[in-house]
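Removed: one protein chain of the complex. Kept in place: all other protein chains.
Moving on to chain A:
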Amino acid sequence: MKRLRLDRWTGQLLLARPGASPASTPRAALRAAAAVPSRCAAVRSQSTGAAVPQIPREDVDDYYDGTDHTRFPPLEPLPPRATSLPSPPPERALQSAKLAALHARLSLPERLPLQTLARALVDASADENPQFNNTTLAFVGQSLINYHVAEWVMCRYPRLPMDIMYATMKGYAGASSLHHVARAWGVEHAAAPGGEVDPGLLQFSLHKPGDAIVGLGYRRAEADGMKKYKWRHGMSSRVVFDDDFGEVVDTEDAKDELRLRRDTEYGNEYTRALAEKAFATCARAVTGAIYAHAGRDAAKAFVQAHVLSRTLDLSKLFAFAKPTRELSMLCAREDFEPPVARLLSETGRMSRTPVFVVGIFSGKDKLGEAAGPSLEVARNKAAMNALKSWYLYSPGEGVRVPSDMLADDARPWEPAYIDIGEVVGR
């Protein structure tokens, strides 16, 4: 490839404005050359040709590119001041094809207007004004989603330890899950927020993260020390202080280093987290909008259809430290006979690939069973299986939740199964 030689470039090239020049299409260029001389045509200093007569500037439109406007009418003009606004004005929502398509794709109720849906797509980082961004809607939506997920998990799996309960909540209703939900709806994001952007695009900014609060939780005074010195924080304080997923409400100062690098890298952990948060906030805001316009039942059905219908294998959430000891404590607490591990079958003990099948028995009842390459591993796995089958007890698929009682024709409430608590507290 030949190198460009800047000194040989003529004035025409340097003067040409990309995009806005009259000669942006070949046909338009021909027409422009015949009729109207280019506004920015350079006249060479040594030129012998007659100077092209300049016609007055007033009667040539600045952006006119020779298009026949009777055949191809110009795009709809933006309302005045649209480009100076931080987010699209609400009246433009009715003109957006993307927004109408999103409304129909989610089968949203007719009562939910497009203006509200457009507002649900404006993140607090794009528009700080809470009357035009989705913060308030997202707060309602977050409360609703977390409430429905929590009541369902508690009634469906009453024996889950608190840590696993939090992980389950996060697996269903956490930011990364809801980010996937919003992506699966076909929500696209704008490159940068602004009043001229199509209202059907999600708008958030990576440069000034909004400080909108969309969840409950206290900001701990000792949060920095917890991060720096790894101070221990027990489950009880997590329940009281932290957010709905038992996570410390984070301070923005901790991400200064990543924030400094956000423009030099294509994307880093910080920008990814911001985008994820914006998509999750959008999903929550849509839920809140449904509650605001269509009511409680529609919002519950929406949460069930889009959040609770997802699949999460709870048996993969457990990480046991000392399963055998925990199982013997469980048996002592429940007045079972102490657990005994017995070898059920084995093969190839002296070979390179031995397999031992170990069962754990309490009296005559088998609590769990597993196969492993050594006796120790097989016994631990069997104990884990026994503990999992205890913790993952479920009254059944069609378990009733408290919000079912809000229906008018609800049957009388039968008390849900409540477990006495974790085997080993923390």
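Throughout what follows, a contact is a pair of C-beta atoms (placed from the backbone, for glycine too) under 8 Å apart; a residue touches a chain by one contact, two chains touch by 3 or more; residues count from 1.
To be clear about the criterion, contacts and distances are computed from a predicted model.
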Name of the absent chain as recorded in UniProt (options "Trafficking protein particle complex subunit BET3", "Very-long-chain (3R)-3-hydroxyacyl-CoA dehydratase", "Large ribosomal subunit protein mL43" or "Translation machinery-associated protein 22"): "Large ribosomal subunit protein mL43"
Which of A:93, A:120, A:164 or A:223 contacts the chain that the document leaves out: A:164
Contacting the left-out chain in the complete assembly, out of A:105, A:219 or A:296: A:105
Chain not shown: contacting residue from A:129, A:236 or A:304: A:304
Footprint left on chain A by the chain that the document does not show: 72, 97-98, 100-101, 103-107, 161, 163-164, 166-167, 170-172, 174, 176-177, 180-181, 183-186, 304-306, 308-313, 316-322, 325-326, 344-345, 347, 355, 357, 371, 387, 391, 422, 424-426
